[in-house]
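With one protein chain withheld, the remaining protein chains of the complex are depicted in position.
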Amino acid sequence: MTDPRRTSFLKRVRSALGNPLRDESAISAAFADPRPAATAALAKRMRERPPEERAALLVRLSEAAEPLNIQLVQVPDETAAVEAIARIVANSLPEWGGEKRAAAWDHPLISALNLQDALADLGVPVFVTRPAPDVDRGRVRRAVADAFVGVTSAEWCVAATATLAARNPPGAPRSVSLVPSIHVAVIRAEQVVADFQELYALLNAEMDEEGRGLTDAMTFITGPSKTADIEATLVHGAHGPRELHLIVIHG
Amino acid sequence: MTPNQPHATLFIQCLVDGFYPEVAEAMVKVLRRLGVRLDCPTDQTCCGQPAFNSGYRGEARKAAKRFIALFENSAAIVCPSGSCATMVRRHYPELFESDGPWLERALRVADKTYELSQYLVDVLGVTDVGARFCGRITFHDSCHPLRYLGVREQPRRLIRAVAGAELVEMVDSDRCCGFGGAFSVKYPDISTAMVEYKAQRIIEAGVDAVVGCDMGCLMNIGGYLSRMGADVKVMHLAQLLAETGEG
Partner (left out) sequence: MAEIACERYKDMAATGIADPVLQRALINLQHRFGRGTAEAYRNLPEGPELRFQAKAIRQHAIDHLDLLLERLADKIEARGGHVFFAEDAEAAVTYCQKVADRRGVKRIVKGKSMVTEEIGLNPALMADGIEVTETDLGEYIVQLAGDHPSHIIAPAIHKTRKEIGRLFADKLGIPYTEDPPTLTRAARKALREKFMAADMGITGCNLACAQTGHITTLSNEGNIRMAATLPKTHIAVMGMERVAARLSDHAILFRLLAMGAAAQQMAGYVSYIGGPAGPDSLDGPEEFHLVILDNGRSRILADPEFREMLQCIRCAACLNVCPVYGEIGGHAYGYPYSGPVGAVVTPLLVGVNRAKDLCQGETLCGACRDACPVAIDIPRMLLALRAKLAVGDDRWNVAPAGPAERAVYRIWSRLIGNRRAYDLCLRAAGAGGRLLAGKDGMLGRLPGPLSGWTRSRNLPSPAAKSFMQRWKEMEGEGGSNHD
């Protein structure tokens, strides 16, 4: 059953390391949190974060978003979020020509926005990535590629770097934040965390508490796609979205 | 002689000993002006750095042992070369990693070896040594004292305290000048390209003199500037600090 290649490969690695003892305690030491006390303190800090600190995080987020060319929109409620999305859709043209189409995640926050109805007024159909058994991935791919706007949410947003982080369960495919020319992400203000230490502490906690682990894929997004490969000149929209709009719903 | 009078042993880089004795003399002048009692083991030759950098550790170890035997009874060892001071402070202990008794002796010597500006500022606590020099000066950071001994501010503080001198920073003062010992002879094209870059930054700075803490770099920079016919003086920090503006 065991792959002989793997066995001899790992044997060679072990021998290069001087054949250290590999008992249960060595194995658990290899993966143990090196600073459990710090991790616990961090989790506590996040749980007990007072409102004024939350407000400060949003300020930090907007400061980080600006130099990255992220269009940050803060709105009071879902209705305003829908209006913001409709404005983006109305004011932009499909990069590759053709009709205006959008794609959106099958996700509680996004579904609550009822984009299909809202954008129907503009004559823009919305493809919702609803998981189904034996789904035709080719069809999904074409639908996402035909969309010029992709609407997703995220699980967390890191204020220090303006990074969106989301695991990709079946209803939240990664291509929606990648293939359309414009990416719109909608989150609630409570989803903003301070920095990467906090983000990873949350990811760890979820793993421990729910035994859920990460899904097969997880994506962090910091700004629209960019390149500086031609004479170190910054250009947006190398392969991924040219624009990233981040809509934060308060309250 | 007061009992608190500082006492230092001169560790003279072989390049200074053989090619630039005036730099060592300037250093003597400055230290004596500050009341430092000096001695100089005249049997000293080379710390072994050229061999060490070329991979000849056996030969470097031999040189190191000789150096340690000559200097280990000193109170403080002061060197006009940041690179040689780095050799003693950092690489001697590495050379004797697996030789207990010698490691101990190497560490003792390493702990009390200083590059000149380090000795003046960090040990003696002096920045104004009573020097006078009229002109604009730029400072070239030699790699080893900068990155291995943490010598960045010490020479600048000393230069700023020189009466009449104005310190002007060149672009990329901390970029290697391309000397690198044997490198400059083995890879002359690369070395020349590097010193050319350095010389251009010095000239751009529009200064009267470029000052440094290592004659290896200064020989390289000076050799290039002299070939160019550039009108910039190349001075060791000791020479600048020895200037009193008289004569």
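Quick notes
Labels for the chains are A and B, by order of writing; each one numbers its residues from 1.
FYI, a residue touches a chain if its C-beta (ideal position, glycine included) is under 8 Å from a C-beta of that chain, and two chains touch if they have at least 3 such contacts.
Please read these numbers as outputs of a predicted model, since none were measured by experiment.
Of the options B:A165, B:M194 or B:V207, the residue whose C-beta touches the omitted chain is B:M194. Touching the chain that is not shown, out of A:A26, A:A90 or A:A120: A:A26 (per the contact rule at the top). Residues of chain A in touch with the missing chain: 3, 5-6, 8-10, 12-17, 22, 26-27, 30-34, 39, 64, 96, 129, 131-133, 135, 137, 140-141, 144-145, 158, 160-161, 163, 168, 170-171, 173-175, 178-179, 195-197, 199-201, 203-204, 207, 213-233, 235, 237-241. Listed by residue number, the positions of chain B touching the unshown chain are 9-10, 12, 14, 16-22, 24-25, 28, 38-46, 48, 50-59, 62-63, 66, 73-74, 143-144, 147-148, 174-176, 178-180, 183-197, 219-220, 222-224, 226-227.
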